[in-house]
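I'd like to ask you about the structure that follows.
Omission of a single protein chain aside, the complex is shown with its protein chains in their original locations.
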Amino acid sequence: MAELARTGANVLATRVADASVEAVLKMVPGARHEKVARAVVVEQQPIADIGRGTVLIVSAGTSDLPVAEEAALTARLAGNRVERLVDVGVAGIHRLLGSRAALEASSVIVVVAGMEGALPSVVAGLTSRPVVAVPTSIGYGASFGGIAALLGMLNSCAAGVTVVNIDNGFGAGYAASLINRKVDAK
Amino acid sequence: MAELARTGANVLATRVADASVEAVLKMVPGARHEKVARAVVVEQQPIADIGRGTVLIVSAGTSDLPVAEEAALTARLAGNRVERLVDVGVAGIHRLLGSRAALEASSVIVVVAGMEGALPSVVAGLTSRPVVAVPTSIGYGASFGGIAALLGMLNSCAAGVTVVNIDNGFGAGYAASLINRKVDAK
Amino acid sequence: MAELARTGANVLATRVADASVEAVLKMVPGARHEKVARAVVVEQQPIADIGRGTVLIVSAGTSDLPVAEEAALTARLAGNRVERLVDVGVAGIHRLLGSRAALEASSVIVVVAGMEGALPSVVAGLTSRPVVAVPTSIGYGASFGGIAALLGMLNSCAAGVTVVNIDNGFGAGYAASLINRKVDAK
Amino acid sequence: MAELARTGANVLATRVADASVEAVLKMVPGARHEKVARAVVVEQQPIADIGRGTVLIVSAGTSDLPVAEEAALTARLAGNRVERLVDVGVAGIHRLLGSRAALEASSVIVVVAGMEGALPSVVAGLTSRPVVAVPTSIGYGASFGGIAALLGMLNSCAAGVTVVNIDNGFGAGYAASLINRKVDAK
Amino acid sequence: MAELARTGANVLATRVADASVEAVLKMVPGARHEKVARAVVVEQQPIADIGRGTVLIVSAGTSDLPVAEEAALTARLAGNRVERLVDVGVAGIHRLLGSRAALEASSVIVVVAGMEGALPSVVAGLTSRPVVAVPTSIGYGASFGGIAALLGMLNSCAAGVTVVNIDNGFGAGYAASLINRKVDAK
Amino acid sequence: MAELARTGANVLATRVADASVEAVLKMVPGARHEKVARAVVVEQQPIADIGRGTVLIVSAGTSDLPVAEEAALTARLAGNRVERLVDVGVAGIHRLLGSRAALEASSVIVVVAGMEGALPSVVAGLTSRPVVAVPTSIGYGASFGGIAALLGMLNSCAAGVTVVNIDNGFGAGYAASLINRKVDAK
Amino acid sequence: MAELARTGANVLATRVADASVEAVLKMVPGARHEKVARAVVVEQQPIADIGRGTVLIVSAGTSDLPVAEEAALTARLAGNRVERLVDVGVAGIHRLLGSRAALEASSVIVVVAGMEGALPSVVAGLTSRPVVAVPTSIGYGASFGGIAALLGMLNSCAAGVTVVNIDNGFGAGYAASLINRKVDAK
Partner (left out) sequence: MAELARTGANVLATRVADASVEAVLKMVPGARHEKVARAVVVEQQPIADIGRGTVLIVSAGTSDLPVAEEAALTARLAGNRVERLVDVGVAGIHRLLGSRAALEASSVIVVVAGMEGALPSVVAGLTSRPVVAVPTSIGYGASFGGIAALLGMLNSCAAGVTVVNIDNGFGAGYAASLINRKVDAK
């Protein structure tokens, strides 16, 4: 990471174990810890705004926040405006319904959820924006480390949902960034 | 079945293959075919109303109707008033939201859904009635014959949901009937 | 939790790791540790009896007790009279048979079992009360962390059994409470 | 089969499809069809009694009979006295309890069951005879073609249970015969 | 379908079994059969071009063509220019490499592959366009009806890949269309 | 355990973690540690010989020894003469072939193997004694904690093999003891 | 196929359904049906012998023959001398042991087996030749269409075994041919 940072570029390291954060911060000058996202960032270049619109990150529960923040951080560093909508799980559907304007105001939506993974279906039913769904490993027993949420998202009854690997906030943020790009951007 | 019917009792046969319906109807006097529920019924006794309230059967899509009707038929023959709420899948959440009064007016709710099986979570979040969830085998690919819906329901983020086997409309209707019984009923 | 307790309500925290109990008890005035149930409770309001009858908690083996107690505690705090029947696994069927009166005296039964998960089938065969089955992760090898028990319960040959997630004592106690409610209770 | 029969020995063919029975009976002189067991037998030698005691075949439901009869036929042709106890599923536990004498009077017990596969646990808890458990593919949905019953039997909470493959009546009958043999038999 | 067509809108029916095509064509005036895509289309309105650029459909083998054509048809009817790149499986990597210009000339790429499902990873490594991956059920044995390809795509070592359900050409075409839309399109 | 030992009976505790052995030995007078079998035994009654013959314990590799010894110890304490045949895995088939006399000299054989679990098939092909197969969790990767061995044993091409749960040395030793009993033993 | 044959090359079509054989033979002049291998071959060029030695095809049971013959045919058409060793399953280990000379006389061995898939382990233990293992879908119940055999082979306790997909006789024959090639062959 220190090596990459020396090139002067912005650098993002995800899934940094708590135990190694301090060592990383010492070795990489200018690095900062994004605690919730479990990431370390070196931001030494201004971030251009390359997107057509806003990347909206929607998450179901408090435990899904680290994955959601990893997606948000990835999208922002890749040059996108990022908005967030948190704690809108399907068991309390009215919180989500009160935010429909935010859904339509975005150009792509990342939806992060564990347990039964139902949130992307509901979101996709409410909007015409592309939805990138991220299953999380939140749950126990028959959640099988995120398989239940993954299968739920792959079988969404709402069209327009695509899915990434369990807990893959980086992949979702990166894909959302590609989707949000102006076509003539390199 | 003919033997049971001769005792004078009401008889319910579920999962009757289309090919054998005609033969069954011929051999069992007074039998009638419940086409959607794929069942054959002999109703020769008046059905007592043993329940405290209404059993509400909620289903997500058109393909889930046979399982929903099997549950409805089972509950009614066991002595319950039965109401239905159909085609309220989570991709079009407003149809369900317009029916909240019906949810609270029931004493137990059976929710039937395939694909990602998200409907019971949303229903349980909207009401304080016990929810019996029935995953159906509707779907393809990674729905794995109903496993995706089954796992979704077992991992519901809303409390108050219990689950029966895939396509087990009979079991859900029977359990709902036990739940709806007056305690001093035998 | 401290925040919730400050509202004056009763509060229940389940799955509290042994390591954090002491810290929780210090931070939350009036909290007490329910050791077997692995829960911490703040009970500062009298518990109303909102139920039609008794919630009976049946468990198979000693290792199933924590999940059974989580269900019992949840049901009691939600306003139900709770009875227990412990150590009645199917390998010693006569202990269960000697308690048939207790089964019929309840209005809803929660059955907790690991390994092959056969107990709910036998209980449901002995009574006409609704049975909420809880598979536990007790077992090894081909128990697959509770999958064997979960599948056993979903495939019960006795009607009237519904199932919750593996080790989900809270969910079973909560569902039993909804089932036991008087219909006109809010 | 005709070839084997020409040697003068007794011959057993299991899993004979209904469609080919007639052809087999025509080609093999002296063959008879065991309809329930789905087998064809040529019995041209007296069957010696090589066993120490009786092989008892216990089955749970009507649909389990073909597998149970395959086990019974195999054990009898291998030189054992065979008894049967049918339709004693765990949802109606009293039928089984009324037959405890038969259990103890045998020297080895084959237990055949589908769905949740709980019967071998209960039988093994009632007797000190070795129990050979046969899961059947009877069930639907989360029975997964007999996996639920297989896992249930492998995780039996009662000691003394060993298991064969799904629907393997022949294997169970053969193993029971080896168990029932006098040690000095070849 | 006839009902929908009577509204004057364009209609797309996917997964039409060969056996029912003729009946459908008779009942729905103006309908035409898209044989490879296994679809029936009623095209009675001019198709507006709502997209920012081209949707490129890439497929690995001949057996993947029906799913690829379902995606292409869906995207075109939703108002997109569609290009195709067929028979560029990874075992003959040079065919794909010769088409890099086509990859960059698109604004979103749908990649359809069965067996090991490796094609999306290679495509995403060659371009900066978003890739929607569709696993197909092509394969046998340990392909498990498309699970091998699905897992391969979810675990892609190249960022920017999102995935839909097995054989879900419609879902991929629909998601690609949402991605290709101008942001201010409704 | 101390409580059981106070009754004067012989007591066997299996799967005793290394960390708790010392504590157990201190609390239970007369207890001894069987290190390889990972068991603690209190042997205060003479062990009667209740068997018809010898229980032979066959194991494939060095890593399978703890499970094999658990089976051996269980069978001996239950009143059987026990013999052992170790390190006769199928990759070195001649070691096993040199021991055929020992196989026939037993009255029941317990075969313990991990990895591909092929040993019981070979043993059952060499002898007419009943074979109780124990899959172990020895292996890595696609052994899936013993599932590969378990499936191998359930699908044995040799008749006469029955199977217990993964690593269940106790269950195998107990079943072997029941099989080895004289019929008139209680 | 006709097209390929017109180039004058030798052509091999595997997995030809019985129903389409006649049509294929009519359309492709010079084609012949290899019935056991379920293949159609056009052999119009002399087959060069490109190998260093012999490819030996070993199979366990009669039902494994079609896959074994597919491997044999593939290897021969690719320019190898092919020998066969059939019906040497591990339940009758002496038949295999009598053929050790044939094993060492080959330069590569393809081993085809279903059920528990134990044969490759035993073969690899007897020889120093590379072993290509082919699991077949022969079996029922917990063989899961060849998964049991596949896992058995992947977990072989004998080094030198590599594995191909279930029923993939073609892949095994092709790999064996590459292994048997002289290094300077193109």
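Per-chain numbering from 1; labels A, B, C, D, E, F and G assigned in written order.
Heads up, the rule we're going with is that a residue touches a chain if its C-beta (ideal position, glycine included) is under 8 Å from a C-beta of that chain, and two chains touch if they have at least 3 such contacts.
As the structure is a computational prediction, the values presented were derived from the model and not from experiment.
When the full complex is taken into account, the listed residue touching the unshown chain is A:137, out of A:59, A:137, A:155 or A:180. Between the chain not shown and the residues E:59, E:80, E:107 or E:121, the one that touches is E:121. Considering the complete assembly, chain F touches the hidden chain via residues 140-143. One chain of the complex is left out; on chain G, the residues touching it are 52-53, 107-108, 128-130, 132, 150, 154-155, 159-165, 170-172, 174-175, 178-179, 181, 183, 186. Residues touching the missing chain, restricted to chain A, are 135, 137, 145-147, 150, 165-168 (touch as defined at the top).
As a convention for this text, only the chains that are shown with their structure count from here on.
Interface repeat of A-B: among A-E, A-C or F-G, over half of the contact pairs recur, by residue number, only in F-G. If you average the CA atoms of chain B and of chain E, the two centres end up 37 Å from each other. Across the assembly, chain C contributes residues 141-143, 147, 150, 154-155, 165 that each touch 2 or more other chains.
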